[in-house]
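Here the structure comes first, spelled out in C-alpha cells, and everything after it is commentary.
Only one protein chain is missing; all other protein chains are in place.
Presenting chain A:
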Amino acid sequence: MDALHDDTLTLYDETFASRFLLGTALYSSPTVMQQAIRAAGCEMVTLGMRRQNPAGGDGDAFWQILRDSGCRLLPNTAGCRSAREAITLAQMSRELFDTPWIKLEVIGDDYNLQPDPFGLLEAARELIDQGFKVLPYCTDDLVLCQRLRDAGCQALMPWGSPIGTGLGLMNRYALQTLRQRLDVPLIIDAGLGAPSQAAEAMEMGFDGVLLNTAVARAHRPALMAEAFAEAIRAGRSGYLAGLMQQRQTASPSTPPLGQPFWHRDGG
C-alpha cells in the first residue's frame, strides 16, 4: 500500500491522488450524485453546459453542489460537431467555471459518437494557444494521439469503446500500442461498463479512468462507484507490481523435485 500511497497522477503539473474521474450526468437525483462522488473518492468531475431558458433551470444549484464536493471541475464540449463550436463552448466554460481545464469533444458521427479526429486536432491546437488545459476525448488511433501530443496536449483520453455502451476495451492492440508509444498520461474515457474493465485498463498501464453511465445507471450508484474505485486501485497496483508474461505451456508452481510416489521406471 505504501507504493500506491505515493503514486500520484500528474496532469498539466497538477497532482491527483485519485485516478478515477467521474461524470455528473444521468443520476436519479443530486443526492445520489453526491453519494457517488464521495464513494468514488474522485478529485475531478466532468460537467457540461446546455442552453438555459430565461429564469429557468437549476444550473447554479447544480454547480454549487459540485463546488461543495471539493473536486476540480472538468467542463466538456459534449455534442459539438466542429472545431469552431468546441472552441466557442470552451471559451464559455472558462468564464462560467473559472477554469482553464476542458474535456475537448468534437463528435464526428451520430451513430457511435466517434470523435472527429480532424476537428479535434484543429480545436486542440487553438485552445492550447489560448492557454487551455486540454484533455481531448479521442479515438485509439496512434497517429491522431501523436498529433494531439505534438500539439501540446499533456494528457490524452482515448475511448475504450463508444460512449454509454459498456463494451469495455474494444481494441486492446490499439490501446496497448498507445501505451507503448506515448509517454503522456493516458486516461481511458468512455465505454467502460464493469469494474473489471477498469482494472484491466489500469493493468495495461493506463493512468486513469473516466466514466459516467456505468455508475449513474447502476441500481446502487454509490456502491458501483466504490467498486470502480477499488478496481482502479487494484489494477494500478497490479501494473506497478509487474504482471507475469503469459505463456502457452503449463509450469508447476509446486516444485516437482521430491515428488512422492514417483518412480524412475514409471511403476
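Convention: a contact is a pair of C-beta atoms (placed from the backbone, for glycine too) under 8 Å apart; a residue touches a chain by one contact, two chains touch by 3 or more; residues count from 1.
FYI, contacts and distances are computed from a predicted model.
The chain not displayed here is annotated in its UniProt record as "Sulfur carrier protein", chosen from "ABC transporter permease", "FAD-dependent tricarballylate dehydrogenase TcuA", "Cytochrome bd-I ubiquinol oxidase subunit CydA" or "Sulfur carrier protein".
Of the listed positions A:12, A:63 or A:118, the one in contact with the omitted chain in the full complex is A:63. Only one residue in the set A:42, A:104, A:120 or A:163 touches the chain that does not appear here, and it is A:163.
Interface with the hidden chain, as seen from chain A, comprises residues 23-27, 33, 46-55, 57, 59-60, 62-63, 66, 75-76, 78, 84-85, 88-89, 91-93, 95-97, 163, 190, 210-213.
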